[in-house]
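Can you keep this structure in mind? I'll have questions shortly.
Note that this complex is displayed minus one protein chain, with the remaining chains in position.
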Amino acid sequence: MDWQDFLSVLPFIIVAGWATILLLVDLWIPANRKGITAGLAVLGLIAAIAAVISRFGIEREAFDGMIIVDGFSSFLQLLFLGVGVIAIAQAYDYLRRRDIERGEYYILLLYSLSGMLLMASAGDLIVVFLAVELLSIPLYVLAAFAIPKADSEESALKYFLLGAFASGFLVYGIALVFGSTGTTALSGMVAAIESAETTPILLLVGSGMILVGLGFKVAAVPFHMWTPDVYQGAPTSVTSFMAVGAKAGGFAALLRIFISALPGAAVMWMPLTMWIAALTMAWGNIAAISQTNIKRMLAYSSIAHAGYIFMALPAAATPEVAPEAVRAALFYLVTYAITNLGAWGVVLAMEKAEGSGLEIEDYSGLGKKRPALALAMALFMLSLTGIPPTVGFMGKFYLFQVVIDANLIWLALVGVVTSLISAYYYLRVIVVMYMRDGEPEVRSEALLNSTIFITAFGTFFFGILPGFLLKMINQVSLLDLFR
Amino acid sequence: MVLLEVVQGGGLFAYAPLIIALPILGLITNIIFGRRLGERFAGIVASGVVALAFVIAILQFLALQAHPEGVTIPIAEWISVGSLSVSWAIKVDTLSTTMMLMVTGVSTLIHIYAIGYMHEDVRFQGDPGRYTRFFIFFNLFVAAMMVLVSADNYLMMFVGWEGVGLCSYLLIGFWYEKGEDGIGNAVAGKKAFITNRIGDFGFLIAMFLIFGAVGSLGFEEVFDWAHAFGEENVLIISVITLFMLLGVAGKSAQLPLFVWLPDAMAGPTPVSALIHAATMVTAGVYLIVRSNPLFSVTASTSNIVAIVGTATAFFAATIAVGQFDIKKVLAYSTISQLGFMVAAAGLGAYVAAIFHLINHAFFKALLFLASGSVIQGIEAGHHHAEHEGADIEEPFDPQDMRNMGGLRSRMKVTFWVYLIGALALSGFPPLAGFFSKDEILVDARLENPALFFLLLAAAFLTTFYMGRQVFLVFFGKARSEPAAHAKENPPVMWVPLVILGVLSVVSGALNLPKIHTLTDWLGTTIEHVHITEFSFSVAGLAVVFSIVAVVLAWMIYGRKPIEKGEADPLRKILGPIFVGMENKWWVDELYDFLFIRPYVAICWFLADVVDWRILHDWFHDSVLASAYRNGSQWLAQVFDLGIIDGIGNGLGNITKGASQRLRFVETGYVRNYALAILVGGLLTLTYFIFG
Partner (left out) sequence: MIPLSWYILVSAALFSIGIYGALARRNALAILMAIELMLNAVNLNLVAFWRYLTPNVVAGKVFVLVVFAVAASEVAVGLALIISIYRRRHTIAVEEIDMMKW
């Protein structure tokens, strides 16, 4: 262990340390000027972004392999930090509007982000567990942030109880894998499985339970039931962050563990993940159709998208396709992050102080009242459906291509058919916005508008010129994992 | 000398993308703010960004002094499918920079001119709101033209090529509700678009063939291939270049596709000057010159190119002699001069082609803008005369030269710059046209005497029709009330004219005999350059021809100016030939007869007879419908309530129904959710252990 090891986790140290410092500083910031805390939090994130960028291209292991620094981790960390900046910008005015502005919001958000950062570079199951909890516990509190509002309360309780329940499975699974392979290091597990010095039954049960725990985090069917309730009840700015950040964090762990540490057991988990992916896509998209509340609709949409990303796992079971599958998953995560942050941003703009304005019907007449906002929302909906010229199309295209390369044609077919189904409820939002008459009350707040603009621009820009992103992904995700 | 170091380090190349970005920035600014901030703002922004682009072009020029080999600046990977990989990169070399300098320079001047011209024009046409739109289109055009000349592969070039075509269409039909029968301008735009489409088809096929043969569309790869394997692939290269020639004929208005350009004069005069004289129409010439490694491999295509160019030069010149519309004369003159350039390129004199292209851009832009100045002067006179209650024949055509005359004294600046432009175009030494036309003629004489004499005849006609125009417009007495009241335009319009006038005088110095600046400059990019030595016999012959033509024009139109209502004296002298010239040798009518009517007839046949009567009336009504009626009678009994209903509404209903069911799985009870997790976990484990 030397100072280089600490440099390797510098982004994590910056974010977690800065959150702790802010916790103290916030005491001296007057209650009506919590914007300062938000600004400081963003500063910390920018410093962390700089730290990530400065060590771009470096691949190394730190703390005896507990931490892995490679293109995969750096790319995801950039994604998380970018999501964090946008989430803070989206939250600022919203919290003021709902009169729940407290500095802890930003601090908890930073803590949760630090968990995600740790997750991205986890090289050991202990770190994975630690990261999952560090990511989740602040989110429980954030979901409860609008207490005494009953829905926020309920959302937090459900999220907390089920989250703790699922992490019980996760950690039990980790313990069994440890018992089977005699190590918690991911690289050690590969070696142990290859040399067949394992207890197969413990390994199987263990990895199955890890799948349950992480499947819960990314909201895969049948571990998804919490999602609509929690997303609906939590303050919308929290939902936006949770839907994007927590899901990406879960997938970071899933990809790391299953593709890099357990390729030896691929024969076992391949069919299972395949079914989970297919079920998740179908369930999420079909259940979304009958929703009338936009937050619930987007929650089911996020379940469905978890299914799409999940397709990368069975595809990666074919060794030749594995690197491409990881890239496709990363690309899709970015796609999902940009589009969803934007869509939730529009929901934030439409939500009124007392929490109404969340029914899809409330969007009637938006096309006339705020053409730019409606255009952005239309763009996000098209992107979620996967219609060109949006980034969502590129993401789906890339992913389906990888799945077909892995010879899982029926799975790709399920993906295409469910995308068609999804057009039904996404396009309904567009229809309501443009073809119904109504007088929606819309917020126009500079920070929120700029986040919507940025994400809309990204949705469109990467839809036409995905080359920038692909180039970056091609460079960075040549995984150290595939040694 | 920091600047010098930067220049020598080649750091200035990094600014090249701005040359496309700046006009786009301008047009976005105008889209967002133009209407709110008014005319002055829109005009200044549009002109300013183009002027800045010109500065960038100069920087590129400076950078090339130190690095004449140029650079390619990658911007983005555009398409990457299978073996097709097209990047969007900007190619900065001496050829593209020459075009950039010319295009942005001339554009800047014309933009400034347009500030004044469009101010009057939108009021004359009665819709001031379109002022901003004009400059948005104009900036878009400059951006597209920059894409065209800076492309490093054929596909990007094609993007620019289509982009300028789009702008041309938009601007020809700028007053789309005006013109003949209230639709004439729109028809002219459509004609330009469709004719160009035929050419684009050629370009596209050429690209497909190139990709098929080479496997790449990048200039470098294609040209390397032509060097290495050109000899054994002469046939395919000939086909490729012939299809390219079709594209050139469309865009650069060569035989047989030139018919759109005269009609394109329906656009506002700055459009005629910028797009349809100085820049866009030269894109075809640029394409040939850029593709010189391909063209120089195949002698047969090159010959055809030269013949097409020469024939166009002569043919269009004869038509120009018989026109009365001041802009139509210039339009046919443009076609004729483009013929000169294409002929030069076909003869292998690529430098001469570019040299003439630049000179022509200056003096033809000058002539068009000056003609716009004349037209607006007369319109102002029209307004004035009307105000005084003078008797004017309606409808009054402010572009008809028969209504002009004697403008020399009333529009002094315009007259002088017009005269300079006319002399430069006619090739009087030492003005610009003299040197470049001479180079072309010398090359023609060496290569092909027949073409030489035809080009010489075209040059003779050029001087004659320009002389005719100058005498008709500026000399003699005013032949109408508006002409008698015409007055000079404001400085924002005539200052660019003066600058262009100066350029028309001096730009011949670019490639003076014995010095050959341009030849050396372009030699680093174009592979097949040869130094054309000055020939006194050819130059002398050309000058003598020009003087004879001027004298002839003076004898017919200058000595005794035609009176109001008098017929053109040439009509008596040439008889039926003049009728042919005046009616453009009935080319439009011929095309109408050969292509358009048969096409329309076929369409009618398909629509009316095949589709409506046969398919609809007979097949559909008698065969299908009756069979369907009978069949459905039967099916209705058997299937209706069962399967068909199910399939018709079924899929949707099934999904919706499933959705409703899934919805109620979500009970809201947290323990149910936990149970689902447990069941999921158990299923997973069962599968892992027993599966």
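Here the chain labels run A and B in written order, and each chain numbers its own residues starting at 1.
In the analysis below, a contact is a pair of C-beta atoms (placed from the backbone, for glycine too) under 8 Å apart; a residue touches a chain by one contact, two chains touch by 3 or more.
Keep in mind that this is a model prediction, so the values were computed, not measured.
Of A:Val85, A:Ala175, A:Leu375 or A:Ile464, it is A:Ala175 that touches the chain left out of the display. Listed residues A:Ala19, A:Ala156 or A:Val190: the one in touch with the omitted chain is A:Ala156. Within the full complex, the residue among B:Asp121, B:Asp200, B:Asp443 or B:Glu666 touching the omitted chain is B:Glu666.
Of the options A:Gln232, A:Ser260, A:Ser302 or A:Ser422, the residue whose C-beta touches the omitted chain is A:Gln232. Across the interface with the omitted chain, subunit A contributes residues 126, 129-130, 133, 137, 140-141, 144, 147-148, 150-151, 153-158, 160-161, 164-165, 167-168, 171-172, 174-176, 178-179, 182-185, 202, 228-229, 232-233.
Panel shows subunit B; residues 663-664, 666-671, 674-675, 678 of it touch the chain omitted from the view.
FYI, only the chains that are shown with their structure count from here on.
Those residues of subunit A that touch subunit B in the shared complex are 157-158, 161-162, 165-166, 169, 201, 204-205, 207-209, 211-212, 215-216, 221-223, 225-226, 228-229, 268-269, 271-272, 283, 286-291, 421, 424, 465, 467-468, 470-471.
Put simply, subunit B touches subunit A in their complex at residues 76-78, 80, 655-656, 658-660, 662-663, 665-666, 668, 670, 672-674, 676-677, 679-681, 683-685, 687-689, 691.
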